[in-house]
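Missing here: one protein chain of the complex. Every other protein chain is in place.
Each chain gets a letter, A and B, in the order it is written, and its residues are counted from 1.
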Amino acid sequence: MLLTLAIFLPLLGMAVVLLLPSANKNLIRWTATAFAAAAFIPIIVLSKGYGGGEGDSAEKTLLAQRDAVVAAAPAAARETIKSLLKEPKKLTKQLEAWSDHEHAPASALSDELKPLAQVAAADAYPALHEAWELTLAAESVLAKDLRYVEYGQWIPAFNIHYFLGTDGLSMPLIFLTGLLWVLCFVYSYSIEEGVKGYFALFLLLETGLLGVFSALDFFLFYVFWEIVLLPMYFLIGYWGGPNRLYAAIKFFIYTLVGSVLMLVAMLALYWKDGMDSFNLLTLTSVSGGFDMHFQMWIFLALFMGFAIKVPVFPFHTWLPDAHVQAPTAVSVVLAGVLLKMGGYGFYRFSYTLAPDAGVSQAMVLMIGILGLINIVYGALCAMAQKDFKSLVAYSSVSHMGFVLLGMAAMTTEGMQGSVLQMFNHGVSSAMMFLLVGVLYERAHHRDLDRFGGIGLQMPYYTGFAIIGFFASLGLPGLNGFISEALVFMGSFNSSEFFAGNSTVYALPRWIVYLALPGVVFTAGYILWTVQRVYMGTAKKEEYKTFKDLNWREVFSLTPLAAMCIIFGVWPALILDYMNATLDHLRAFVVSGGGI
Amino acid sequence: MGNDFSQTQDLISRGLAGFIPELVLSALVCVLLLADLFIRGVKPRTTAWIATIGLVLAGATLWPRLAASGEIFGWMQGGTQQGLLVTDRFAWFFQMFCLATALATLPMALDHAAFRARRMGEYHALVVAATLGMFMMAGAVNLLIAWLGIEFASMASYLATAFDKRDRRGSEGGIKYVIYGSVASGVMLYGLSLIYGMTGSLHYGAIAQQLQVSGASDLGLMTAALLVFGGFAYKMAAFPMHFWCPDVYEGAPTPFTAYLSVASKAAGFAVFVRFIAAFTTGEGPSFVAFGSVPFDASFGWPTLIAAAAALSMTVGNLAALWQTNVKRMLAWSSVAQAGYLLMAVAVYAAGRGRPSGGDLGPLIFYFIAYFFMNLGAFHVVTVIASRTGAQHVEDFNGLGRRAPWMAFGLTVCLLSLLGVPPTGGFTGKLQLLQTAVENHLVWLAVLAGINTAISAFYYFKLIRCMYLHENQAGLVTTGTTNAVLLALLVLPVLVLGLAFSPFIELSRSFGF
Partner (left out) sequence: MPDTIKIALLIVVLPLAAWVLGFAHAAFRRRLPACQDWISTVAVGGSMALSLWLFFTKVLPGGGMAAPEVWSCRWFAIGSGANAFILNFDVMVDNLTILMNCVVTIVAFLVHVYSRSYMHDEDRYPRFFLHLSLFTFSMLGLLVTSNLMMLFIFWELVGVCSYFLIGFFFLKKSAGDASKKAFVVNRIGDAFFMAGIFMIGGILSKQWPGEGVLSFQRIWESIALLGQGTGPWIGHETEVALAGVFIFMGCVTKSAQFPLHVWLPDAMEGPTPVSALIHAATMVAAGVYMVARMFPLMAGKGYTSGEFFDSPALWVIAITGGITALMSGTIALVQSDLKKGLAYSTCSQLGYMVMALGVGSMGAGLFHLFTHAFFKACLFLGSGSVIHAVHSQEMKDMGGLKKKMPLTYATFLVSCLAIAGTPLFSGFLSKEAVLGQAAAFGAHHQGVLGWIPFALAAATAFLTAFYMFRLLFLTFHGKPGNQHKFDHAHESPFAMSMPLVVLAILAVIAGGIALPGGLDLGTGHWFQDRVNDKVLVQQAMPESAAFKDMQAHMVHLHEPAHGANAAIASFHEHAHHVHAPVMYMSLAAVIIGIGGAWLLFVRRRHIDLVGGIPPLARYREVLRNLYYVDWFYCQRVVPTGKDIADLAKAFDKHVVDAIVNAVARGGAHVAWFAGRVDAIVVDGAVNGSGASMMALGRFCRGFVNGRIQDYVKYTVWGLGLLLIWAVLAH
């Protein structure tokens, strides 16, 4: 129930906020913050519990559910179902015939299913199907690590379930979401216009994101995925900068194109071999058996959906626009969490549903090269920006390249570095956007060339800025370094080998060599920025009147700065969290889906 | 022969018993006209109430037909029964659908500015008459009745479109509608005469049988069927017979536009699906004219319908992009929606003859969703237009502040039309895509997806205006009735998006 609680508390909060009088802005702010904080409580409990190995494993929950389903099946069919479930994968092949004959005479059933004819196949079908789904789901690689699973019927007609759970891949992102919302809400007290709508939409956004990170039913995932779009559109479009309308619709349409392709892939999977299942775990446990051709298409369709979110070159151009126009807190969550939806999607869906395609030569090359382009090209573009915020936006493009690079390598180090990079980038880029926002609120412009001498006027703020920017630069001792180092090490390490029935292709080393200069460019633009903004003497008289951080800003920045340092010094804190999940996932992918 | 005759008599008497809803509607038309003529100073509200009671009564009498099945008003020919109308769940659904649309648009019409303080009996009578025509369309198993139903519904629609005599656009729309409609009607009539000539019957069952037994000149039949298709496409407002749509939608009084865009389209689909069912029975191995081999390069019904679907959605969406008149935009949007719906029909046509095929659930489900979202959108447009005279997209600026609930309702409906979760439009479109993908019409599904993205531009144009543009004008008052109607229309959109499982079962049960 904890996950449900975390997901729907913000929704409840939205309802409450909508009912409050618009005039009482402070009441709205505090209420919204209270709900965000309330949603963070179950998340903390979950994180703690997950780290401590608490919570029922998915396997256990799913099998218990399976037994309940079997027990509820028509009495005459139970034994047959039980015996059939001993070989659930074998059953998979027969499902197509059966789903065609769902309402057809029992004589159409295959030999193995014939016994069910005695109890009228149509009656036994739902139970058998559900039990089959659950058995396979419990057998899947993901079930090993998922905990706090919630499973229930939602749309029986399409075998859609309310299926949530969390593991080492999603837990850090859920935590980050919960945290960022509290911080952003406190930061957003300076929003004066349309307060009610702002906080209501923001709460809705949280529901969507938490849902995305915990949904294990593809359909449910998709619904949450789309829910994220809308509030974002309005948040950018209403509270954004001068060119907000363009940015908002660009964001919306771009993402929609991607998600529509994802939808088609989802449906293709649903119909594959008559499985009629949206259950991610079920699909994962049979995905290794899909033929390569099919996997490729699935992978590519999903890739488009996720790549746009990441964003991968050349689908990244919505990002600078959206960031530059969005209000600060929106940029924070956009960079901090929304981009991670893409990376998360790759690991959660692409690689589990099309494992062979993921390690095929074409995909490894494609993802690797795109990652390289992201890293270098993003850094170069960042260097040329005059607008502080678009510089940070392009730095996101560059940093997310590491996620891709590690992903393409699919080695232990590469993959875990890549996932860690998502988290780290979530922390450091969120911090950078907050920092830009702080400055913008005082200077009312973001032109890098017009700043200078801020370090003298706002020393406290500059201290935070140094931590944030250096974390982003990948300075050892701060969090960004570990993930980048792991990604590089992992991509060097990548080598070709045969596993199961497929070849795992290596990421060519030249890609890594070419990516390394990105590190230098990153240092270049970060240091140049630090110099232009914080060093030197104040370029304008008014800068001398700038007040240092107020308590709200300190409140928002402190946890992020602390995380930059803590996870930089002690990465095991978070790596231990993710290790088992990612290790199993990697083993699954490189073994061709465990087949 | 004698046997046939007695059975025919039997059919007629049974038919009359089963024809009560239509008779109620006919009586209602008369009552409304008479009330309008003879009661001095009759208020719109009065005739609206009469119409409401009549429609509810018709609905009540229609209800038992849910269980009934069989053809009525037929005769026996050669031992087989050839009815004119059929009473089955499919027909019931569409009849009830049209009835509900008529009911829902009544309060809208009351609110419409152009209608205020006018004698409305005539208008109400026309709506009921159109509904009556659609009843016939939904139940027709005979091409002639199908044609008659179309004509009946069209005639009433022409008049209703031009109802506001002072409105130039309305009159013009009416005229165009008439001309276009007569062409369509003529085309269709020509086609069905050819079919009659070739098969010797206008009854679907008989035609299908005849085709199986004798075969026919492929090319001739193809030509004839295409011409008939033209007539149906006109009613569905689908490519290539959609040209009338924007003019008429723009010109007609908004409540009637709402009615047209929902009921008329539904009836068009109902009659078309039955026709398709007859022409792709798939029961015999050698139904030659439009081969049931679905997806090869050969020309066949599934391919034809898929092409029409693709073109409808694309043309509709593209044309809608640059529209600044809201009604016109919604008109093009409804052309696009017809395209999505046609996907389901294409799959249905393809699936005929396969054991798992013939599932009309997605189509019905989408219509349920379409009923709420399209009517909801038109409702808000009507209310706002009558309060502020808004016609153009810019007139909706700042509506989010001026009429928050109306704006919210319209947003939900537009999102649903766009197909974003968690709305009925999404789950409906999901099923349409699902059937397409399942039947290997992936290209069509992808095209529909891309179209969805395109359509976001214009749906969001309106949303953007409502929320992201400022307008200094003050609040818009909307009234309780309108609010209630809005809630009744919008809430189901969300319910259909979140808890649609029962509706899937329900929609599946309305096939035939």
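Observations on the structure shown:
Please note the rule applied: a contact is a pair of C-beta atoms (placed from the backbone, for glycine too) under 8 Å apart; a residue touches a chain by one contact, two chains touch by 3 or more.
The structure presented is a predicted model; accordingly, all values stated were derived computationally and were not measured.
When the full complex is examined, the chain removed from view is found to touch A, B. Considering the whole complex, the residue from B:F90, B:Y123, B:F239 or B:F256 that touches the absent chain is B:F239.
Set against the missing chain, the residues A:T92, A:S259, A:Q416 or A:S472 yield one that touches it, A:Q416. Contact with the chain not shown here comes from a single listed residue; of A:T317, A:Q361 or A:T545, that residue is A:T317. Of the listed positions A:I253, A:L353, A:A408 or A:I511, the one in contact with the omitted chain in the full complex is A:I253. Where chain A meets the chain that is not shown, the touching residues are 250, 253-254, 313-314, 316-318, 377, 380-381, 383-385, 411-413, 416, 453, 455-456, 460, 463, 470, 475-477, 481-482, 485-486, 488-493, 495, 512-513, 516-517, 519-521, 523-525, 527-528, 530-531, 534-537, 548, 571-572, 575-576, 579, 582-583, 586-587. Interface residues of chain B with the unshown chain, by the touch rule above, are 168-169, 172, 175-176, 179-180, 183-184, 187, 218-219, 222-223, 226-227, 230, 239-241, 243-244, 246-247, 250-251, 297-299, 304, 307, 315, 317-323, 328, 332, 454, 457.
What we mean here is this: only the chains that are shown with their structure count from here on.
With centres defined as mean CA coordinates, chain B is found 42 Å away from chain A. Across the complex, chain A is touched by residues 355-356, 415, 420-422, 426, 430, 433-434, 437-438, 442, 445-446, 449-450, 452-453, 456-457, 460, 464, 467-468, 499-501, 504-505, 508 of chain B.
Chain A makes touch with chain B in their complex at residues 99-102, 104, 108, 154-158, 160, 222-223, 226-227, 229-230, 233-234, 237-238, 244-245, 248-249, 252-253, 256-257, 260-261, 263-264, 267-268, 270-271.
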